[in-house]
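One protein chain omitted, others in place.
For chain A:
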Amino acid sequence: MLSYGLKRLGLSVAVVVIVIAALFVMIYAVPGDPARVALGPRASDALVAELRARLGLDLPIWSQILRFYGSILQGDLGRDVISGAPVLKVILAQLPDTLRLVGGAMLVAVVPGIVLGVISATHRGSAIDRLTSVLSVSVMAVPSFVIAIYLLLIFSINLGWFPAIGAGQGFWDVAHRLVLPSLALGLAWIGYTARILRASMLEVTGQSHVRTARAFGISDRRIMYDYVLRIAILPTITVLGLGIGQMLSGAVFAEIVFGRPGIGKLVYDAILARNYPVVTGTVLFTTVFFVAVNLAADLLIAWLDPRVRHDLAH
């Protein structure tokens, strides 16, 4: 288990390294000189050259990438071109709001998703099963920013139950303002989670060990929760781990629509302003976060499934 953890950690680091390199290549390929954009059209050539040197833009791309790796190891992500503040500090200031949003969206996806998935699987063909199936397809088909706008129109503007914009102050205010954006991001995942869990539970229910458990008179409830769900939840965990990535990109829209501070808003503004140190820093953070969540998901699966541990040991 430990060696598996270390191996997966190594792989995760490799992913981060590759993503950063790819990002640099992409920035390099985008037309327009970041230094020129940052300084405005009337800046002198000397000034632009100085900023280019300060940002390391005059170096060859591989050297820029290596330099960036070096500074990451020293905990330095560069400086915000516009405000001059360290990028790390800028990102850390915005991170909690985005983490809350993604956490809220996960909660919206997981709790009803698992409950509906289990009910659909145990009451196959019932009204609730069919309703879940129809609704999940309909909700999945609608992009989350459209859902966001409708939620705003209905619950903030028409009904006035929730504030339309801002992240709020203090626990209850923050939680209150988190409801709509979390719903907007997580709603599509309820159906997705429910459908995957349902399919996976039905598959496991058909396996012969479930018949054995029944043949020993173990109650249906016990069989469902201890014998079936434990196995059926595994694919759901993998999918939700990957879903975090989708939610992070969805967070950009949600933060803009709901006027919330956060990583999404930060990267959006930074791209418009060609504020590349902030862009790379943000992408680095979201990549690390995404990779870490998936690593956690894989470790959770290995912990829940002895067969995975066994295969790893051999």
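The criterion applied here is as follows: a contact is a pair of C-beta atoms (placed from the backbone, for glycine too) under 8 Å apart; a residue touches a chain by one contact, two chains touch by 3 or more; residues count from 1.
The definition used in the following text is that contacts and distances are computed from a predicted model.
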Out of "Na(+)/H(+) antiporter subunit D", "Aldehyde dehydrogenase family protein", "Sarcosine oxidase subunit alpha family protein" or "Peptide/nickel transport system ATP-binding protein", the chain not pictured bears the UniProt name "Peptide/nickel transport system ATP-binding protein"
Using the touch definition up top, pick the residue from A:Ser3, A:Gln74, A:Asn158 or A:Ser208 that touches the left-out chain. A:Ser208
Which of these touches the unseen chain: A:Ser83, A:Ser126, A:Ser219 or A:Ser249? A:Ser219
Touching the absent chain in the whole complex: find that residue among A:Glu203, A:Asp269 or A:Asp305. A:Asp305
For chain A, which residues lie in contact with the unshown chain of the complex? 207-209, 211-219, 222, 226-227, 230-231, 304-307, 310
